[in-house]
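Let's turn to subunit A:
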Amino acid sequence: MAETFLSLRDIVVHYGAATALDIPALDVSGGEMLAVVGANGAGKSTLLRVMGLLQVVDRGVIEFPGLAARYRDPLSLRRRIATVFQQPLLVDDSVYGNVALGLRLRAVGKAEVQRRVMPWLERLAIGHLAERPARTLSGGEAQRASLARALVVEPELLLLDEPFAALDPTSREALLRDFHRTVKGTAITVVFVTHDRHEAYALGQRTAVLDRGRLMQLGSREEVFNSPANDLVAAIVGFENRLMGIVEVSDGKSARVMIGALSIPVSGSFPAGSRVNLCIRANAVRVTPAVPGPGSPFRFDGKIREIFSAREHHRMVIDCPGFELVGSLERARGQFCGLSEGKTVTVSLEPSAIHVILADSSL
Partner candidate 1 sequence: MELLGQGLIKAFELVFGFDNEIWAITWLSLKISALATGIALLLGMPVGVMLALTRFTGRSVVVALVNTGMGLPPVVVGLFVSLMLWRSGPLGILEWIYTPIAMVLAQVVIALPIVAGLTLASFQNLNPQLSLQLLGIGASKAQLLWLLCKEARLPLLAGVMAGFGGVISEVGASMMVGGNIRGQTRVLTTATVLETGKGNFDIAIALSVILLLLTFAINFFLTRVQQRDPLRWPRLS
Partner candidate 2 sequence: MKRLTIRLILPAWISLAILWAFSPAYPQSRSIILSTTTSTQDSGLLDVLIPLFEQQSGNSVKTVAVGTGQALTLAGRGDADVVLAHAPSLEKDFVSQGKLLNRRLVMYNDFIIVGPKDDPAKVRAMKSAAAALRAIEQAKAPFVSRGDKSGTHNMELALWKLAGVAPKAPWYIESGQGMGATLGIANERNGYSITDRATYLALSKNLGLPIFVQGDRVLLNIYSVLEVNPANGPRVNVAGGKAFADFMIAPRTQKIIHGFGVDKFGQSLFVPVAGMKEDELGV
């Protein structure tokens, strides 16, 4: 277990009357990659600025247990951190000049600057652009320069605020891969903010979910993505189906939940009478043309109301007894034949794919 690199305690940030950030505790381990997700306005950028010592907090303590001993004054401490924003924000200079900026600010000598900058330009595939004026770069090239600028100072903490959001899909994918490959082997602690959950899952070992300035959940990506703590997190991590139901019976280890006309058994301890959300991913909903057979809580009939066919999958809205489900079928699988709007189908669910959340836990 790596030691704590950064610890936030009782952080409160106000913007006027509104509370932008309210986090009692958040620890980042040394060398880990932490993804921070949330809707717009959730406070992700504010959190990043607080971590980068760029934002004054109204209350709270930010500590760098490992660094504090070595770097006493705020400026040297701040210089162990590098931030990359969504916009490249390069200055009016050549690419080389921009990437070398961080080093020059730290009074690194010319020869060493040369020695350190060129390899990073190569690693991020912009070596050939070194002498070009920064303003002539494309979006992707500029963002690579911004990354290089941050990495060349060899920061102990790297903060990224939606770094790939402004790029076109091709550039974004390429840069994501290059970035991952580059930091994978290093000991840099990385915290990056994204509103794209796929990116969060791909890059982050741990995920933090923010909503309206509060930390909803913090855990390994498997935890957060498979067992969201509340309805909000479930929505953010991509559970398209969050069915509201009532617990009929409960025996402490399992319970029966009434959803629409169905009564579905789930495991877990939920007080009888409490409201729960059943979270099911769209791709965990299996849909086949209606097959006669015994009904079960996990197998029932429904009717396809609507089909939206995208390039890689078909998305269906299915009317079920008392509720509706969103299902998604991959095109490649070829399971789509025989399905069309208005068709009666058989829906089957894998019990393990159902994740239950107490409805009142959305605080």
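Just so we're on the same page, a contact is a pair of C-beta atoms (placed from the backbone, for glycine too) under 8 Å apart; a residue touches a chain by one contact, two chains touch by 3 or more; residues count from 1.
As a selection rule, all candidates are chains of the complex that A comes from, given by their letters.
As the structure is a computational prediction, the values presented were derived from the model and not from experiment.
Trainee: Counting any copy, say which of 1 or 2 touches subunit A in this complex.
Mentor: 1
Trainee: Contact residues on subunit A for candidate 1 in the complex?
Mentor: Its residues touching candidate 1 are 49, 52, 54, 75, 78-79, 81-85, 87, 89, 91-92, 101-102, 105-106, 133, 135, 149-150, 153, 159.
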